[in-house]
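The complex appears here minus one protein chain, its other protein chains still in place.
Chains here go by letter, A, B, C and D, matching the order in which they are written, and residues are numbered from 1 within each.
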Amino acid sequence: MIPLLIANSLALASLLIMMSSGLALIYGLRDVINFGHGALYMLGAYLGYSIAHVAGFWVALVASPILLALVGAALENLVLRPLQRRSHIEVALVTLGLGIILGQVLIFFYGGEARTVDAPLSLAGSVTAFGLTYPIYRLFLIGVGLSSCALLAIWLNFSTSGLHVRAVSQEPSVARMMGIDADRLSLLVTSLSAALAGVAGVLAGPYLSVDPGMDVTMIVSCLIIVVIGGTGSIPGAIVAALLYGFVQVAGSVFLPDLAALAPYALLMAVLLVAPRGIGRGRVLD
Amino acid sequence: MLEIDKLSVSYGTVHALQEVDLEIAGEGVLHGVIGPNGAGKSTLLDAVSGRRRPTAGAIRYRGQDITRRSVAWRRRRGMARSFQRTNIFQDLTVREQLSLVAWRLGDDRISDVIEVMDLGDYLEERAGRIAYGVQRRVDVALALIGRPQLLLLDEPGAGLSAEETLRLFQHVRDLVGERRIAAVVVEHDVDAVFACCGVVTVLDLGRHLATGVPAEIRADQRVITAYLGSAA
Amino acid sequence: MNGQAATRVAYRRGAALVPSARGSRRILAGAAALLLFTIGAFAPQYLANDFLLRLADGGLLLGILALSIAFLMSQAGLVSLGAASVYGGVGYLFAIAMSQWYLSPLAAIVASMVVVTVYAAILGALIIRTTPLAFMMLTLAAGEMISHAVLLEGLRDYTSGADGLVVSFGGTLFGLEAGDFANSARFWPIVWTAAWAIGSAVWAVRRSRLGAVLRATRQNEERMRFSGFDTYGPRLAAFVLANVIAGACGLLHVLNSGFVSPESLGLGLSTNALVSALIGGTATSAGPLLGGVIFAFAQDQFGAHGLTQLLTGLAIVVFIVLFPSGVVGAWRDFAQWIWRNRNREAG
Amino acid sequence: MSALKMQALYAGYGASTVLHGVDLEIGKGESVAIVGRNGAGKSTLLMSVFRETNILSGEIWVGGARIDGLPGYSAAKLGVAIAPQGRRILPNLSIRENLLLGAATRRPGRWNLRTVFDLFPALEQRANSGGMMLSGGQQQMLAIGRALMANPDLLLLDEPSEGLSPLLVDDLVRALDEIRRAGTGILVVEQHLSLVRRATDRFVILSKGEVVGAAPTAEIDDPRHQTLMAL
Partner (left out) sequence: EDTIKIGALLIDAGPLAGLKESQTKAINLAIEQINAAGGAAGKKLEPVFITYAGTPDTAVDGATRAVQKDGALFLTGMDTSAVSPALSAKLGSLNALMVEVFAQADPLTGKGCNPNYFRANVNDSMLMNAVGDFLKDKPIKSWDIIAVDYSSGRDAAQKFQALVKSQGATVGKLLFAPSGTADFGAKISELGANPSEGLYVTIFGSDAINLAKQQAQFGLFAKYKMVIGNSFVIPQVLPAMGDAALDVYQTLGFVPGEPGAQADAFVKAYKERYNGEQPAYTSADQYAAIQLMAAAINKANSTDVAAVRAAMSGLTADTVLGPAEVRAADHQTARPIVMNQIVKGPDGRAAYEIKKVFTGSEVMAPVDPACKM
């Protein structure tokens, strides 16, 4: 039971990690909570659905993130950059509005029915190890989720461009004075963040349903995770996503009546002890 | 006025202050604190003013142990400080912030402070939009409001010219003398310190190195090698 | 010596932080406000039909909720996402107080407001010290916990779970029957008066010392403490006040609609109120109230086009991009611009 | 060719103009001080090079390139580095990372982590801790070290002696000497004339956004100049 529990929470966490580290990236760089991030995920999932239908899952897994990266570039150039001098809550609400619009456009094109993407044959079925049977697709999901976040963390912490991203996220004007093209990095990061949402969207296809409500559920979870993790901190977001996955999965087993409250209880508990979250995020205000 | 007893402060593994003893009498003498960068001067002021909780040791203010008192409590009882890193209200005008603080402390004469800190020209400007040196003066001005009993100034001369620093020191010296209050001033402008302070304490590596009258300190070989260099 | 005299002015009731109007202008403004209030309280009942009045009622209710959010935002720099949980929660409390504790309607109102105040004080005491973002998320969490709690199986006898509660009372309240509150024409003067009363209260607090202290604390909490201020109490008071406003608004709502459901506790309503506040502008009392009315009318119009969500999304984007300081702020800027140009021509 | 040239520069913030037609030229390897009262516009002048201000008219040239129309990071790419007023340390980067940030333009030269640590040994001890966990003076060292890491052709220092102990000011003077000898230009804003006396060739007096005087450093104690400075 316990190993299954852990595996299940890892599977859920993998998806959440990709989403919330993307959210944390934009927050770090632009100081804006992208309330439209859930809608990007939904777009990624629907694009993934369409592409998988025509060209198969693997193509979708590559193409959808690329398309999403372009959407991210548009978001950066048309919204975040022109509005960078505005108050952050205002920009956040603009992304909320854009998210609503995107969601409605998707419903217009795809209709309201839920869609599904089948796992490719190579990942269908389950494996048995140590007397436990576990679906291969979930293992794949865990693998992709954990490795993508590891790559992200390595990039941010150990590469020069990662250092520059962190610098821009703290003090864009100082970074500029040091010769860093902050706008270009923002573009890179917003695209990357959107692309991650695209990957998560495609990966969600065979695991969850692709339906019009998927954006809202996702964004609320991600917000909680990002804040628990220490806003703007990628390692924090990763740990928080794992914690969140575990609390939600374990909560539904051990305290089913209160499981819905578990994430909020977790949020309260963490923030009351460490108001800045668990990670060493950017310094707010 | 202020007794500091075996005061230690650490930031994690960094021991910024180690068992420092210091006594500051309220007899109208300006007390200078100098020492190399990182010696623990600001930490000393932080501990005394309640910004940072000491790891060990006690602080007595007017005979009372205040180690656990809140910052606001200390300020209302006459302990005021300025900051090395400018710490003012960026979006209020200079007048607004001075009068806000004056209201809280029941001081109805902010004009003295304005005159001393030469802020008359900037009263209606938002503090975030004035030159750095003027912001520094606002920071000191905020500490001077409310007839404080114990003034703790952390590099009040930073951002000012040598003459302005000297003038500020002279003013504080006069103030301290007239009102028979106490003041501790941390400063790297040693000319001003030696010219105006009655007593000078030197900290080095978190420890108390020497306390004495300026002439003694200026001639102390340890102080010269650790701190003064060519300024001796 | 002129400078001396000017700077010696003591710090009077925070007035130094806001431009003060001259005496005669103030009296004029007061008279105009009184006139506007009186006309507004009675004219619509004769001019507008039931449908429009209903919308206006709902809009002002949303506006009052928005005002509660805007007050905290502009004075303390804190965004609350839990306003709706108090708004809806008060409705539940009111209903439960009458049905389970057998209180009279008036006593039920008092009891539910007391509970809300205590709740806000306890919650505020816990969360007011955190960072702004943490505060926002904690209010979200507290709000969501309340709206989930309403659905808990153990409380279903009190709350009816997801189905919501029909709330009605027998007898009279302030001389009015339940049906009077439900009647949009008769409810209008009530909500109009409430909006004015709450709006004026917020306006007064903004101009008071409390307001000045809150704004300064928002800018530099540490320096406030080092200037002898208690920074905790005033912010806690502001949080409680904001919640009391939301609670009062929730009471008006439940009296008017006769119904509470989990949706009236939810994040959706809080976001609507937040958007209303930003549409109107958070810096004034009139802004959020107007924002609420605009939002309500817009939603109705959008609904008739069959595209509520899409148009709401568009409207949020357009309004916020075009009006950085809200509709009222934009109007003010415009008026000032005209004024300046006129003066320039004259002078 | 000069390291930095400003011609009839008008610049300010928002609606207000701070610099009113500043002309300034700094040769290669020259060390120049800008002096003047608080609010004269000294920092504004330095920040204009990075377009952190609103440039209304006039020209700014770095080396042979005109940069007043280019994005803010271009100056750094052309070899200008700055230790700004107020230090502007990045709090969540370690000290080492703050220094590496200075090397973002990847220009080769004498300054690297090793040599900066040699100049300011206090930084090396704390290399892996956060930038905000330093005393005021240590932060100042970090800001100067970060600018040096760029191996600039022109070094802009805004009140570098602020918060530094007299001993460290001695070290800084020595380092500036060395830098100048290696052909790097220096433009330093200072209120404390002791550093100006020891480390610059000439000075320019700025008052209310205008250049009101200039002379070789040797003449700095001339009462004429002292009056202008107090203006």
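Just so it is clear, a contact is a pair of C-beta atoms (placed from the backbone, for glycine too) under 8 Å apart; a residue touches a chain by one contact, two chains touch by 3 or more.
All figures in this text were calculated on a predicted structure; none of them were measured in a lab.
**Student:** Can you list the shown chains that the absent chain is in touch with?
**Tutor:** A, C
**Student:** Can you work out which residue in C:Glu177, C:Glu221 or C:Asp300 touches the chain that's missing from view?
**Tutor:** Of all options in C:Glu177, C:Glu221 or C:Asp300, contact with the hidden chain holds for C:Asp300.
**Student:** Using the touch definition from the top, which of C:Val166, C:Ala197 or C:Val318 touches the missing chain?
**Tutor:** Within the whole complex, the residue contacting the unshown chain is C:Val166.
**Student:** Kindly note down the residues of chain A that lie in touch with the hidden chain.
**Tutor:** Considering the whole complex, chain A reaches the absent chain at 1, 4-5, 7-9, 11-12, 104, 107, 111-116, 118, 125-126, 133, 135, 137-138, 206-214, 216-217, 245, 248-250, 252-253, 256-257, 259-260.
**Student:** For chain C, enumerate the residues touching the unshown chain of the complex.
**Tutor:** Counting over the whole complex, chain C touches the hidden chain at residues 49-51, 54-55, 58, 151, 153, 156, 160-164, 166, 182-183, 253, 257-259, 261-264, 266, 268-269, 296, 299-300, 302-310.
The rule is simple: only the chains that are shown with their structure count from here on.
**Student:** Indicate the whole-number Å distance between the mean C-alpha point of chain B and the mean C-alpha point of chain D.
**Tutor:** 28
**Student:** Using CA atom averages as chain centres, what separation in Å is found between chain A and chain B?
**Tutor:** Result: the chain centres lie 48 Å from each other.
**Student:** Using mean CA coordinates as chain centres, what's the chain B-chain C distance in Å?
**Tutor:** Each chain's C-alpha centroid was found; their separation is 44 Å.
**Student:** Hunt down the residues of chain A that sit against at least two other chains at once, touch-wise.
**Tutor:** none
**Student:** If I count partner chains per residue in chain C, which residues reach a count of at least 2?
**Tutor:** Not one residue in chain C touches at least two other chains.
**Student:** In their complex, what parts of chain D are in touch with chain B?
**Tutor:** Touch residues, chain D against chain B: 13, 37-40, 43, 85-86, 122, 126, 133-138, 140-141, 159, 162-170, 191-194, 229-230.
**Student:** Tell me, which parts of chain A touch chain D in their complex?
**Tutor:** Contacts found on chain A: 160, 163-164, 166-167, 170-171, 173-183, 280-283.
**Student:** Any idea which chain B residues touch chain C in the complex?
**Tutor:** 49, 51, 70-72, 75-76, 80-81, 87-92, 95-97, 99-105, 108-111, 114, 120, 123, 142, 145-146
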